[in-house]
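Questions regarding the structure given below will be posed in turn.
Left out: one protein chain. Kept in place: all the others.
All chains are identified by letter, namely A, B and C, in their written order; residue positions are counted from 1 within each chain.
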Amino acid sequence: MKRIKHGMIGGGLGAFIGDAHRRASRICNDYELVAGVFDADYEKSKEFAVLEGIDLDRTYPDVDVFIEGELKQPQQERTQAVSIVTPNNLHFSAAKKLLSNGFHVICEKPMTMTVAEAEELEDLVNKTGLTFCLTHTYTGYPLIREMRKLIQEDNIIGTIQRVDAQYYQGWVNPLMHGADTHLSVWRLNPEISGISSCMGDIGVHAFNLIEYTTGLKTQRVLADLNKVVPQAKLDLDGTVLLRFDQDCLGVVRSSQMATGEENNITIAVYGSKGSLKWEQENPNYLTMLFDDKPRQIYKPGNVYLSPFAAESHTMPCGHPEGIYEAIANLYKGAAKSIRGEKLNEGQFTNVVDGVRGMKFIEAVVKSSNENNIWIDI
Amino acid sequence: MKRIKHGMIGGGLGAFIGDAHRRASRICNDYELVAGVFDADYEKSKEFAVLEGIDLDRTYPDVDVFIEGELKQPQQERTQAVSIVTPNNLHFSAAKKLLSNGFHVICEKPMTMTVAEAEELEDLVNKTGLTFCLTHTYTGYPLIREMRKLIQEDNIIGTIQRVDAQYYQGWVNPLMHGADTHLSVWRLNPEISGISSCMGDIGVHAFNLIEYTTGLKTQRVLADLNKVVPQAKLDLDGTVLLRFDQDCLGVVRSSQMATGEENNITIAVYGSKGSLKWEQENPNYLTMLFDDKPRQIYKPGNVYLSPFAAESHTMPCGHPEGIYEAIANLYKGAAKSIRGEKLNEGQFTNVVDGVRGMKFIEAVVKSSNENNIWIDI
Amino acid sequence: MKRIKHGMIGGGLGAFIGDAHRRASRICNDYELVAGVFDADYEKSKEFAVLEGIDLDRTYPDVDVFIEGELKQPQQERTQAVSIVTPNNLHFSAAKKLLSNGFHVICEKPMTMTVAEAEELEDLVNKTGLTFCLTHTYTGYPLIREMRKLIQEDNIIGTIQRVDAQYYQGWVNPLMHGADTHLSVWRLNPEISGISSCMGDIGVHAFNLIEYTTGLKTQRVLADLNKVVPQAKLDLDGTVLLRFDQDCLGVVRSSQMATGEENNITIAVYGSKGSLKWEQENPNYLTMLFDDKPRQIYKPGNVYLSPFAAESHTMPCGHPEGIYEAIANLYKGAAKSIRGEKLNEGQFTNVVDGVRGMKFIEAVVKSSNENNIWIDI
Partner (left out) sequence: MKRIKHGMIGGGLGAFIGDAHRRASRICNDYELVAGVFDADYEKSKEFAVLEGIDLDRTYPDVDVFIEGELKQPQQERTQAVSIVTPNNLHFSAAKKLLSNGFHVICEKPMTMTVAEAEELEDLVNKTGLTFCLTHTYTGYPLIREMRKLIQEDNIIGTIQRVDAQYYQGWVNPLMHGADTHLSVWRLNPEISGISSCMGDIGVHAFNLIEYTTGLKTQRVLADLNKVVPQAKLDLDGTVLLRFDQDCLGVVRSSQMATGEENNITIAVYGSKGSLKWEQENPNYLTMLFDDKPRQIYKPGNVYLSPFAAESHTMPCGHPEGIYEAIANLYKGAAKSIRGEKLNEGQFTNVVDGVRGMKFIEAVVKSSNENNIWIDI
């Protein structure tokens, strides 16, 4: 097995999500980090490269130079796939340039700043046939994959009657109520983060989990967003009602001001024959409910799981795997795609999820701004 | 201590909620059941009275005769308080007659069929000064009482920033998907149950828990209700957005078609300094979250609880009490009121909660019928 | 239905367990408290009787006078069953006298101070044919009853391979480390409590749960007991190894010095085909484990439960019942026995359990005193 030559845009010194991508790529062991633009500040980028053991000749000042430099590399040394782990406002241009020059892309969400940009990327991916992985991290958990399969392939819960997803965090609370340090947090700055904080950063994950697991398509949304405190520039809290292509109701509840909540994502899908519930902070438990039988708890690493969930957990049962392994599963999926190997259904979230996510974000902001009316997406 | 002479309207053979009220009244030991109209069918009512050991002379064919008969009893034998545990459509007339004739009332929810009726009862209670207890059962749990006190008296969580309450059940699901036995279930029949099933029967509990614990007043609601299946005559599922007299968002999520859910009521209140979370199916745990300290778990029977919560759990810590003890706590509170003893804040839910509940029910049905607009309550 | 005339020895003002018995007897509604010796101090006993509404003529100074007085009552008024809720050292003589005079007995555990006394009671029960209920409270929980049935009737877990029971409390810790208030706690005084505190008061419950649920007979024990602090007069902590009539190992772990533990009783039974686990502080969950299938969670009030467990929970599913309802189930069982109704297997713990318990207590104390050798029981 030859490792895929891997580049990275962003993710230098002190970057949390870039580090997470690198750890994940090392866990799955399909990638070798060889080049990058690790920081907007070239000196810091090189400082990082030295620490990480990356060749300084392949540490570039910007994406254009990266592309130019890498295209000059001999083909077997050249970067094949590039992870984009910058702030949101830089995703689109980097992705567009990389795809246009033949690089596979692994991109953080939200994919772009607008739906228009998202659709442009979708066209580009379709045209080029390149692999584009959008890291909706939580779809990498084995039991989320099992949940999808139980619903969509096995039809084990029957007709879906209700969907309820939550994403509660509390990390913005001390920023808002403490000293004014939040101005420096880019996620709270609309110019960098986009038109939404809570829904754009985390609500969209809950939305994605709904569509990923159920296969339902959301037709329209009605949102009530809240900045909570006057000094906030973007929504930090909100509730979204969803209507689908089937007659059932959905709800996305999300907050970054839910004091003391850490990363409390949950999803519950209620069907006519059974229901499924999952919580991210205890990701190794999937609960199935029935009218007339004892509830069942699925756990990873067991013989009763389907192949896709089974291969998404590498330890024996009872040995908890976590968020890094979930991201590694997305990287593994992207690697399979890049190598042209056979993919599972739902192998990794991609540019289509990115377009859906941007449509969700734009629609919920619009709905909330227009006094909570239904907006099609 | 002399037991309060206790009557009952409804709750005869096979009635689940009447039996629950009787057990609760026996647990707290402040009542002695002496008279009643246990069934619309007088023969069945008498059959029940024999089994229960109630004097047949004080087993009456209807509420009017009950009142007439009891008023003739010598004062120290006469029924002092009457529990109304009939189907919803009979609450109002029974309550009105009883209050008008000097009887204290303990009434099941929803209190009436309309807001107008509810307000009429409120006036009557105010005018007569009689005790009126509305059995919003879950407010009898010790940790719900502690939650109220921590929020309203101790201000321990600061400014409330978000409220999220859920009430999910699945019991209607097999009725709807099985043989057509649901027609005989009175809760699903609008003539008996009222204008709403899901929100009227259970959503209103979630709404009440929000107002009871937080002290917030809901100003307006926007609801999306769903019958789920064509044969349903009333909503069986829905989501309600709430706005309060403070700038925070609330949500009530409720379903009777959440397959496999039993009686899954939860409430979470997020404040600027901390948060509180509670689940009815594990009622002896109250979780408090903070930005910067380990989360704390409160349990009943411990020295750190406030007096009201402490007296609401009679066993030593670690000995679980349940739903019957919660109802018993409401009965105990009503008994204290009837006897003119000093009451705790929030001692029992009452006619004011009943009016609020009916306003909630009417508003959510209206909002849903009018394409999900905001309705003041 | 006529209520059984009920008397009580002990359980007066301030008594926790007497109050619990009375609440339980009222919940099941098969008893009417009419007479008693509520306190060793006759004045306090009468004071209690007044509060409770008991006839002072039937409030007696001691057991002998109680018997004499009640035997003079007309048969249909006479006390039929008597609950003994005194400190341990008074159980035997009261039970012996009552049984000898034709009264059914409901007795707290440990049943006696010695095995010899226990066996004398057993003979007396056999000879008289009277009902004798020993309140091993936890056997009243519906899911413990289901566990027994799944193991013994359905053989659902196959050959038992291991049994592990725990009973951890922390309430003695502050007594021992605080001011010397513990001298007044009778449970810590060998003259009143007997030869063991931790094992006699709570370890024996864990032992009983093992034999009740599995049907295994313990053949011998090896115990290591600990007083933990020098000022203790009795064991406050210990571990017991068990060997059974089958080749599997058992263990009972128990402590009254497990700081912060409330009433943490657990039992796990591991079989060749599956396993069952239960925890008293969350009594409405029974977990079944398998090699090759998702684990299952049983909950009360559901259609899949067997009749005995079903009738032991009277609310719909999801409405938690607790410790009082568990005791009420034992009282209900004793009432059925007194009335000659058909009993379920394991309907209530009785004098046989009492003898087993005393044998356990004597054996573990002997084993610990003799340097942790095996002692037959």
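Keep in mind that, in the parts below, a contact is a pair of C-beta atoms (placed from the backbone, for glycine too) under 8 Å apart; a residue touches a chain by one contact, two chains touch by 3 or more.
If you're wondering where the values come from, they're calculated on a predicted model, not measured in any experiment.
Asker: Using the touch definition from the top, which of C:Asp19, C:Asp224, C:Glu279 or C:Glu311 touches the missing chain?
Answerer: C:Asp224
Asker: Among the options C:Asp164, C:Asp201 or C:Glu321, which residue touches the chain absent from this view?
Answerer: If we include the chain that is not displayed, C:Asp164 is the one touching it.
Asker: So one chain is hidden, and I want to know which residue out of A:Glu70, A:Asp201, A:Glu325 or A:Glu362 touches that hidden chain in the complete assembly.
Answerer: Checking each option in A:Glu70, A:Asp201, A:Glu325 or A:Glu362, the one touching the absent chain turns out to be A:Glu325.
Asker: Taking the full complex into account, what residues of chain B touch the chain not shown?
Answerer: 288, 292-299, 302-304
Asker: Considering the whole complex rather than only what is displayed, give the residues of chain C touching the chain that is not shown.
Answerer: On the side of chain C, residues 157, 161-162, 164, 166, 168, 170, 173-174, 177, 222, 224, 226, 228, 237-239, 241, 247-249, 251, 253, 255, 257-261, 268, 270-275, 288-292, 295, 371-372, 374 touch the unshown chain.
Asker: Suppose we count only contacts with the excluded chain; which residues of chain A make the list?
Answerer: Touch with the absent chain occurs at residues 1-3, 16, 19-20, 22-23, 26-27, 29, 51-53, 169, 171, 261-264, 280-284, 299, 301-302, 314-325.
One rule holds in what follows: only the chains that are shown with their structure count from here on.
Asker: Which chain lies at the heart of the structure, taking centres as C-alpha averages?
Answerer: Of the chains present, the most centrally placed is B.
Asker: Relative to chain B, which chain's C-alpha centre is the most remote?
Answerer: A
Asker: Where the CA atoms of chain A average out and where those of chain C average out, how many Å apart are those spots?
Answerer: 54
Asker: Any idea how many Å lie between the Cα centroids of chain A and chain B?
Answerer: About 42 Å, centre to centre.
Asker: Which integer distance in Å separates the CA centroid of chain B from that of chain C?
Answerer: Roughly 34 Å separates the two chain centres.
Asker: Do you know which chain C residues sit against two or more other chains?
Answerer: 299, 302
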